[in-house]
Every structure is written in structure tokens, then in C-alpha cells.
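Structure in C-alpha cells, see below.
Not every chain is included here, but those present sit where they belong.
Each chain gets a letter, A and B, in the order it is written, and its residues are counted from 1.
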Amino acid sequence: MNVMYFAWVRERIGMPQEQIETQAATVAELVAELTAREERYAAAFADISALRVALDQELAEFDAPLSGVQEVAFFPPMTGG
Amino acid sequence: MIIRVQSDPFDVGATLNSFAQDRRDIGAVVSFTGVVRDTQDDLHEMQIEHYPGMTESAIKTIAQDAVSRWRLADILVIHRYGNLKPGAPIMMVATAAAHRVAAFEAADFMMDYLKSRAPFWKKEITQAGASWVASKDADEDALKRW
């Protein structure tokens, strides 16, 4: 699964994307798994309410299932326009 | 429908002049231009990050939503990414319609949704350092108008 990070999430984790092998069933489980892995992930995911997630380039909720998903992206609320 | 996501600068006036220019059924054209603001006179540049692929599809979805809600003759969105200087146009939306209410409302709607639903993130580089532009609760609340 391709996991992408944008804006300050990218900066805190220190890379724009990575390939992750996971058994996580939902986005929340993936977040828990990454948070447990290293401090920089814990720092990025400390406040989930300040984050957004997209599954295969569509906005999703953190309780959404990951089954069949190829690309997960984490980022702060968007500031376009 | 014209949607462009690009790092290159663009000419707002020339774009507006060529937008929907061959249509005879248009009575109203509205444009919105977002500009890099430097209120405190300390901004070195604005860096705009985006999510290639999702950006284009998100903008297209928003524009199609606008077309389904209002009688529009045409709609245009240009949005830059990369490093921009103060005073530079960041993006523009244009809407063309027979009547002015549709053109105004659709452009207003587009801006509200592009602000909170198109995957762009702005970072300001000032003399004091770099900081990500925070989203405002008001931006999310604005979506409830539609």
C-alpha cells in the first residue's frame, strides 16, 4: 500500500511517501500501527482531529476500511483558493 | 469546462478575455482571482503544495457539481502550485451564464469548495520564518451555505 504525506504531516514524518505492508483493517488501525512505530509518526498523528485522510484520492473517514485500497494519503485541512 | 493545475504563471486578463468568448447566449461573466497577499510587508514567498492526480479530480468534481446546480454556459478553474511571490495570482475561477445570479452564485460556490476540498496547502515564508497557513472553521462552515 502506498502511503502519502502532505504539508506539515510530510515534514514531521520526514518523507513524502512510502510503501507499507499492513494488516490494518481501517485507517484508524493504520494510524495506531504507525504511531507505535516511531516518534516522528506519533508527532504527526498526535491530534487526529487536525488531520484529513484520502483513500485512493477520495476524502474518507478514519473508520473507513482499507480493504482494496492502494493509496492512502494523510494531510492537514486543505487551504486552496 | 477548463481546468488547469500548473506551476507556471498565467495571465488573468487574457484568460478572462478568451473565456467563453464565442458564445452568444452569455449575459454574465464572473471571475475570482486569488492573489498572494502581503499585508505585513514581510512575506518572502508563498509555497503551494498539492496532491497531483487528486487535485485535478477534486476540482473537476466541484466544477461538475456547480454545472449541475446552476445554468452555466462555461466554467474555468486555474490553480497554481510551487513558489509564488507577493502580488502574484494564485488561482482564478470564471463562470459564464445567461443571467448574473447563476454566474455569481456558481463562482462563490466554487471558491468555498476549492478552499476546503481541493488538496492544496499553503506555506508562508516570512522574515520571521516559515509557517503553514491554517484552515479556518469559517471555511468549513461556509460549505453549509450550499
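Following the convention adopted for this analysis, a contact is a pair of C-beta atoms (placed from the backbone, for glycine too) under 8 Å apart; a residue touches a chain by one contact, two chains touch by 3 or more.
Not measured: the values here are computed from a predicted model.
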Task = For the full structure file, work out the chain stoichiometry and give it in label form.
result = A x2, B x2
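Rule of thumb we're sticking to: only the chains that are shown with their structure count from here on.
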Ask   = Counting in whole Å, what is the centre-to-centre distance of chain A and chain B, each centre being its mean C-alpha position?
value = 26
Message = Touching residues of chain A toward chain B in the complex: what are they?
response = 4, 6-8, 10, 54, 57-59, 73, 75-81
Ask   = What residues of chain B sit close enough to touch chain A in their complex?
value = 34, 49, 51, 53-54, 57-58, 79, 90-91, 111, 114-123, 132-135, 139-140
